[in-house]
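Shown below is the structure under consideration.
Here the complex is missing a single protein chain, while all its other protein chains stay put.
So, chain A:
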Amino acid sequence: MSVIFENVKRHFGDVKAVDDVSITVKEGEFFSMLGPSGSGKTTCLRLMAGFEQPTSGTIYINGEDATWLPPFKRNVNTVFQDYALFPHMTIEDNVGYGLMVKGVRRKDRAIRVKDALKLVDLAHVANRRPNQLSGGQQQRVALARALVNQPKVLLLDEPLGALDLKLREQMQGELKALQKQLGITFVFVTHDQGEALSMSDRIAVFNQGRIEQVSTPETLYESPKTRFVADFMGTANIIDNTLLPDLIDGPQVFALRPEKIRLNSDQGDMTLQGQVSEIFYQGAVTKIEIRLPNHRTVLVQPPYAFDRSSLGGQPVSISWDRADMVRLEEPAT
């Protein structure tokens, strides 16, 4: 096991930034901590790095109690959100810094720095300074600077947040490939659920300092446990008996993905009548808002080839299979 949190709490005065979190990160896995800002994911990462100490609880890193270990004694390295490159050093010196302070000889250092820069395709900028590089390049330098120390665990704090969409997607692929190649445990903090879904082996979904669910991307999307997870991982229709008093009894709550609902079909075992109230065209997908007779709305995402030209304001029927509804844990309020 790479990193273990046992009932870790971190309170700042009255603010419970991390409130009783237990995590087990397996060796060699790509583990993401996902959540909105202020949900505690970054504080958890800082607790792993040693920049914060828990109010209570225990942290193990590589089987060793690291709760009170200072950052420089932990075999983990961090890639910071703003990269945190040393502005007064060349790229070479930046990458070699960790080796230098640990007393690695200049000769060995040069070789390892070169290899690390090659790994991120930046051998040609070794003599430049951070402010002479683009954001994407600085990002890779930060990565090389961490990896050159051969950490057991690499911590990444929203490392792609400052990059534009195209570059971000490219870096997602490269990071994932790098992680597979090196076999290092990655702990990745992000607020972008798409990013987490596409890169992670497992994801922990954070909300208000607590973990809502830890699971594989597929399980999180297909079988969310709570309303928060269902809603945060993509779009979900929350179905309870205030929405469908005739079909749902008592305190049960369900999540239903928009793509599981069929338009103008009666193949499913649940069928409703409604009217198209809004059409959201998003390129690859189109989402259609259906207003039910009781003025509540349901989102439907038909297959791509769907002809939407004739839909505006028309009465339609929607249907789905009861089996596609995912029972959520929390009771209706």
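Please note the rule applied: a contact is a pair of C-beta atoms (placed from the backbone, for glycine too) under 8 Å apart; a residue touches a chain by one contact, two chains touch by 3 or more; residues count from 1.
Following the convention adopted for this analysis, contacts and distances are computed from a predicted model.
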Protein name (UniProt record) of the chain left out of view, among "ABC transporter permease", "Cell division protein FtsX (FtsX)", "3-isopropylmalate dehydratase large subunit" or "Glycolate oxidase": "ABC transporter permease"
Residue in contact with the excluded chain [from A:S2, A:T78 or A:Q172]: A:T78
Of A:G98, A:P159, A:P217 or A:P258, the residue in touch with the unshown chain: A:G98
Per the touch definition above, residue among A:P36, A:P70, A:G173 or A:P315 touching the missing chain: A:P70
Residues in chain A touching the chain absent from view: 49-51, 70-72, 76-78, 80, 82, 84-88, 97-98, 100-102, 145-146, 149
